[in-house]
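As you look at this complex, bear in mind that one protein chain is not there, while each of the others sits in place.
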């Protein structure tokens, strides 16, 4: 699942740059950075200065809000913004895994997020981000799929996370990862019981819907390297990503367990960086998980209040 | 009944965007427009003297299927007629409209798509306005149902739509032309004509370019949803020209 190495525009230093002509952009490729812009970014980074004035180990402001439904998360990380929707339905489990439910992450980049993405055609970025999300969230078993089983070999829950990218300004992986993990924790599926061989699904108004069973909370943290690995920054914007020469992704949970680590293209970095950066990543994951928790508690408290109000109104009506 | 709510230019990367929420059907949509834009991969499909309109509908929690392709075709044919694709800068280029269903019920396989069609039409119109794409006129759409005893039901919800005997989506231009009609179910032509009259009176209230202010016509029962497209655009303009208005 290696994306094409052409993702890193390292060679483009030699390649002649074509400045975007007029106000019409060429689709399917982000407008390349001009030489001056690239040099400016690199030069500034050499002096530990970023375009938006952040420190090297600093995330952009993160905002997490929720929609009306459970598991509807709107996330904003700087100018990158996306919506994640979690949905559940009853299906038949796979033949070879009768005790397991299904979980699927679906990411499709459309022209909404960036004019460079063409509708209905997958590109390298899509394949790459899907792969990382799959590894960090699904294959690390963050969502306990065994708890999704309803009746062995007959029915189980199928959980689906859909990522809609609204605005793309770099670091899609981390943003999507945070949003999916928030969504999974926020989502409530309808209660279902087995009654003499018949599965009964209870409506939301009859029985309190059930939260999903989350085993641990891993998040991906992406680092970008510059200037032959001397500068490594967190949460790069789109322009910083374009100027970057390599990328490290670390998937790590609150307990410090690393569940994903990758350094698959671009220029080499010192092996020790992997160790020191995982410490940085751990700190960030704890911080983000804290923010996530806070946003969720606020929302759930609001919902509880709303629910109480609805209940008392219903009683008044009676 | 609470009318739909919408706001313009909510996204930063796309040239124009709109979010639209319809409380009766519960749909929550986001629309983005990129125009004019080069489409190198579709070079053979581009028309030499006008713009190519492309529509992409992205369902909320399923993968797109045949139903999306169909509704995209309908939207494309409607919007191609309204977009002035021969204006300067548009020929041989694309007008790409992306619509994401971010809230509301899932439209399952084989469903008629009628319940969401007005919302999709309004969202794309608002997004086109936000992207300042030249249009020959604006339009407005509505969904009406007819129940078994022949009564016309406005504000059809998704559950109502399953029990009505026929379902109609009609769109009228700001000059009262019938731009789109899609009817399903069992009905006779006289019923349809009544539906048409009713739909026209609703759509007239939604249209925006009645500059002389005679939007308030008819019986006024849906006065909340009156001219909401106009209001949405006015709100945005007021926000954008705050600096100018304040200085005056």
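Every chain is named by a letter (A and B) in the order it is written, and numbering of its residues begins at 1.
Keep in mind that, in the parts below, a residue touches a chain if its C-beta (ideal position, glycine included) is under 8 Å from a C-beta of that chain, and two chains touch if they have at least 3 such contacts.
Just so we're on the same page, contacts and distances are computed from a predicted model.
**Q** Can you pick, from "Ribosome biogenesis protein NOP53", "small monomeric GTPase", "Ribosomal RNA-processing protein 43" or "Mo25-like protein", the UniProt name of the chain not shown?
**A** "Ribosomal RNA-processing protein 43"
**Q** Among B:39, B:156 or B:180, which residue is in touch with the absent chain?
**A** Here the residue in touch with the unshown chain is B:180.
**Q** Can you list where subunit A touches the absent chain?
**A** On the side of subunit A, residues 90-92, 151, 154-155, 192, 197-203, 205-206 touch the unshown chain.
**Q** Just checking the interface: what residues of subunit B touch the absent partner chain?
**A** The missing chain touches subunit B at positions 49-50, 65-67, 69-70, 72-74, 77-78, 80-81, 84, 86, 109-113, 136-137, 162, 173, 175-189, 192-193, 196.
We adopt the following convention: only the chains that are shown with their structure count from here on.
**Q** Whole-Å distance, subunit A centre to subunit B centre, using C-alpha means?
**A** Using C-alpha averages as centres, the distance is 31 Å.
**Q** For the complex, give me every residue of subunit A touching subunit B.
**A** Residues 24-28, 67-69, 72, 79, 81, 83, 85, 87, 106, 108, 110-115, 118-121, 160, 162, 164, 166-169 of subunit A touch subunit B in their complex.
**Q** State the interface residues of subunit B toward subunit A in the complex, per the touch definition above.
**A** Per the touch definition, subunit B meets subunit A at residues 11-15, 17, 28, 30, 32, 34, 36-41, 54, 56, 58, 60-61, 63, 89, 93-94, 96, 98, 100, 102-103, 106.
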